[in-house]
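A single protein chain has been omitted; all remaining protein chains appear in their positions.
Order of writing sets the labels: A, B and C. Residues in every chain begin at 1.
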Amino acid sequence: MFKKILIANRGEIAIRVARACRELGICPVGIYSSADENSKHLRYMEETYLVGDPPPQSSYLNIQAIIDLAKASNADAIHPGYGFLAENPKFARACEDSGIIFIGPGSKALALVGDKVASRNTVTKVGVPIIPGMQIAKKGYASFKNIAAEVGYPVIVKASMGGGGKGMRIVRTEKELQNSIEAGQREAKSAFGDETVYLEKYIERPRHIEFQVLRDKHGNTVHLFERECSIQRRHQKIVEETPSTALDVDLRQRMGEAAKRVIEASDYTNAGTVEFLLDETHNFYFLEVNARVQVEHPITEMVTGIDLVRQQIMIAAGVEIGFQQDAVEQRGHAIEARIYAEDPENGFLPSPGKILYLDEPNGPGVRIDSGIFQGWDVPPHYDPILSKLIAWAEDRESAINRMSDALSYYVILGIKTNLGYLRRIMLTPKFTAGDYHTHFIDDNEADLRMSDDSIHAAITAASLIAMTGRNGERILRQEDEILRSTTPWHEIGDWEVCRDIHE
Amino acid sequence: MFKKILIANRGEIAIRVARACRELGICPVGIYSSADENSKHLRYMEETYLVGDPPPQSSYLNIQAIIDLAKASNADAIHPGYGFLAENPKFARACEDSGIIFIGPGSKALALVGDKVASRNTVTKVGVPIIPGMQIAKKGYASFKNIAAEVGYPVIVKASMGGGGKGMRIVRTEKELQNSIEAGQREAKSAFGDETVYLEKYIERPRHIEFQVLRDKHGNTVHLFERECSIQRRHQKIVEETPSTALDVDLRQRMGEAAKRVIEASDYTNAGTVEFLLDETHNFYFLEVNARVQVEHPITEMVTGIDLVRQQIMIAAGVEIGFQQDAVEQRGHAIEARIYAEDPENGFLPSPGKILYLDEPNGPGVRIDSGIFQGWDVPPHYDPILSKLIAWAEDRESAINRMSDALSYYVILGIKTNLGYLRRIMLTPKFTAGDYHTHFIDDNEADLRMSDDSIHAAITAASLIAMTGRNGERILRQEDEILRSTTPWHEIGDWEVCRDIHE
Amino acid sequence: MKYNFLCLNKAYAADVQKGEDEIIVTIGDRRFKVRELTMHENAISFRIKNKNYRMPFARDKKKIYISLEGEYYTLELSSGARYGSEGPGQRKDNVIASSMPGLLVKLPVKIGSKVKPGDTVAIVEAMKMQNELRSPVDGIVKSVNFKEGEQVDAFVSIVEIDESP
Partner (left out) sequence: MKYNFLCLNKAYAADVQKGEDEIIVTIGDRRFKVRELTMHENAISFRIKNKNYRMPFARDKKKIYISLEGEYYTLELSSGARYGSEGPGQRKDNVIASSMPGLLVKLPVKIGSKVKPGDTVAIVEAMKMQNELRSPVDGIVKSVNFKEGEQVDAFVSIVEIDESP
């Protein structure tokens, strides 16, 4: 087993990995940019090193500096976490060249699964369906027209270099096709400097379902069931759950086996996630392999009882997976909510700044992977994830209740966060019914809007706070309120005894 | 199902029960003494009522006041938590008489299992062994001598009304017997006002093993495996774990079945715990039934995935247990550490007072059931339990590491707590080996003593704190320490460059 | 005591009067009688009927942050002059500001540039996200207050535009 692992990351995932190291008796080595001198992840490390200036390119993306620190600190291995260099084949290669174990798939497998065309070919060969459409971007209207006719409308035009929805056009009839291709090309050109577009079948109301797979260096492959990740804003997951309400035993089994075939065909080792789209008639299509520990890995840990980061480390160290597929069970239901420093009332814009007050919930079935503390100044340079709240319970309804309760006891003040928004998701009828897909956020806008009910109560409270300023003072105390209501904010409304000031 | 449950308790267990209510859509009603006006449990209630003055007799033990509040608030049921009125047959009876469901066994079963003699008789009838000795306290030296000879030395003389070790005498030879009986009688008389003593076989180095049982009103009984509770100070458990390192599959199965027979024979419903002593040759003896939710119930929840408080509520509401014995599985390993406001360096004396700083740990496999918050003044009137830290992991070693790490990130300042002591338990060789029994605390005193290593570092830090007083100031900053050591406090020692000031 | 707050881009004026056994807070035509209230170090608590409420809060120079049963409010104490004390506040259309703090990564205009509604006048980046600031008006850039590469605060004027008549 390794003696020392350098963790090439920051925030909650660096802490998560450090904990796994400590529990295995491995010394975790941390790195930090100068913006992270006071960050929480340093508290969990046995050694820490300044890696560079705040911009990611100078610090957490600085391959040479990280390799140098790993050598200087005598680390056996590097865990990249997620994001930053986690799926960068050059980084994996640099580790390999330096005799340091990269905790993840090898650089070859990383390069393969990172290549859209190559990975689709691999997957098709082992009989796993992909979304019908062009395998390679083509030129000329004719080939677009033919393939669109073949897969059937609606179709979608996408930029080859694309991401984030840019250059995408949904086409419902052949009449619109040519215009859409041209518009897509223009947008792709301006966004990515490359006008290449391709076409595929458009899946209406898809669900995003992914399967967690582990594969060791001895050829053993197991999957740890699915995660449903259809609740997304700006194409980024914010709520995930397992089991998915969309799968039955048979479909789950078929998708799990498909995911294992994908991993095996890619000669991939370590933990990997196979992403699928699921359409309304329960056809599933391979999307891509995420070659890292996922942000949402805790929900799999909660239902299977298997520690994924520990498995990553052990697999990288050459240890065989110690259990068989049929020993893996889903117990209960788990949901994760990602807490971001962002403003849902303002287009989800990031909100760095100082955390003036922090109170994190706890209790049965509540897990928090947190990277923050009171008094910390959240730096503006990195991803706005602050922490992850995971609720586990015996069944889905209880897990939702537990999550919703925990969110309402999670207090972060001083910066904007999506805590209130996440709680509103839990209360949305479509979510509680389990009847949702990747357009959930758009389709349920009305249910997700902040209610104005309590604003006057907040103004009232703020006035009193502004007025007194003194701590611990009992301003007034009287026990004679006789009011009746069902929700607290109707009750707050009852503070107001005269609706018309002129009465 | 119930609409409203009054929770006749305070602190972490009141919060635990309130959470279960909220998750089931039941309105939790809280009560508080005037010492608890600002206590944390009130934050989890939908309604709260002042029950009386600080002394327990006036508040949390005040049967009439509690029944009155339950009626006034239209509560369907009362959950008593643990301690206070949880095992009081009069309270259960008062609930029954008022048409309020008592969430626990009925008053009859409570009375039966609370009666030492009656419960031993019941247990013996269903073939569950009890510690050999007197069934009923007898008078006259002859009967003591005969029974001692029958069960074999060593024997123990105990006060009938006893508890807390008072009036107890271990007797190793017949020569000491008469003196010991007389001394025990004197002590019993002065401690309990009743000189009655009895005699039983003394079990050397016993382990305290208990089994969690559930029984519904339809006659279904399941056990949820054992908890090992041998780490005790002043006859009170402070660390519990499951599974026990002392049981094998066969013994576990036999003890579990015995526990079920005890519960069934007592016509007991709801959650109950059957306590056993286990001797060094793996004989087990019935001790008593704990007719309540136990402080240590979370470790059972962590390994079985079954929510015990939810089960209590459902069983009380007449719902059938929804699973069979063979569906209950132990997954992984769980340990609980009880955090007390007490001073282990000073005879475990209670330490009420104001919590000036609080930082509670979190992360994978870490659960905290906490009743405290920063700024809270821990009242002197009640049990010193502050919170419970539970660590779950795939195996025992990882669970110990996780617990030990979590304890070192658990910071409570302003009052004395046993946090450091609990962490020392985790590091004690006998504990890590799983080789311990109820005398663990006494036998490992040397390993459990606070080390003096870091005291000078603390004095140094305190001097700097006393000197500066200003916040956020970087006093000195220099990165040129070149020191080598294995433990942090040796490293701290290396601050000291001149051992002899006169050099 | 009168306070003006900005919350979610709306302005609110509150008038607070302390009576003998109650505090009356008047907001527009609504009046709140607050009858039981304790200030803790970082929370305000009160009781309505039989329930205890607790609102954790924090504050810095200009803002008060409050948590209310799972929702979170940032209230800015405003002078009352800028936004007026009545009705929703109006941000000036000709002032371009970012609603998040971040790095000014692109500033494609200079003093004298002509802009049309929808033209990008600045791009601010924070936490891996780029936010394009577009002109809502037709006009000519009157002033530019930052340079590319500089850090900008939220709601601080980056560019001002002279509207075409």
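Some points to look at:
Here, a contact is a pair of C-beta atoms (placed from the backbone, for glycine too) under 8 Å apart; a residue touches a chain by one contact, two chains touch by 3 or more.
Since we're looking at a predicted model, the values are computed, not measured.
Among the displayed chains, contact with the absent chain in the complete complex occurs for A, B. When the omitted chain is restored, the residue from B:Glu37, B:Glu257, B:Asp383 or B:Asp443 that touches it is B:Asp383. Screening B:Ile170, B:Ala327 or B:Leu349 for touch with the missing chain picks out B:Leu349. Checked against the full complex, the one of B:Val249, B:Ala433 or B:Ile465 touching the unshown chain is B:Ile465.
Contacts to the hidden chain, counted on subunit A, fall at residues 38, 42-43, 45-49, 73, 375.
Not every partner is drawn; the one left out touches subunit B at residues 341-343, 345-346, 349-354, 356-357, 359, 380-384, 404, 407-408, 411-414, 416-417, 419-420, 423, 450-451, 454-468, 470-484, 488-489, 491-492, 494-501.
Note that only the chains that are shown with their structure count from here on.
Look at the CA centroids: the one farthest from the centroid of subunit C belongs to B. Each chain gets a centre from the mean of its Cα atoms; for subunit A and subunit C, those two points are 30 Å apart. With each centre defined as the average position of its C-alpha atoms, the distance from subunit B to subunit C rounds to 51 Å. The geometric centre of subunit A is 39 Å away from that of subunit B, both derived from CA atoms.
Contacts with at least two other chains are made by residues 38, 40-42, 49, 51 of subunit C. Listed for subunit B are residues 43, each touching two or more other chains.
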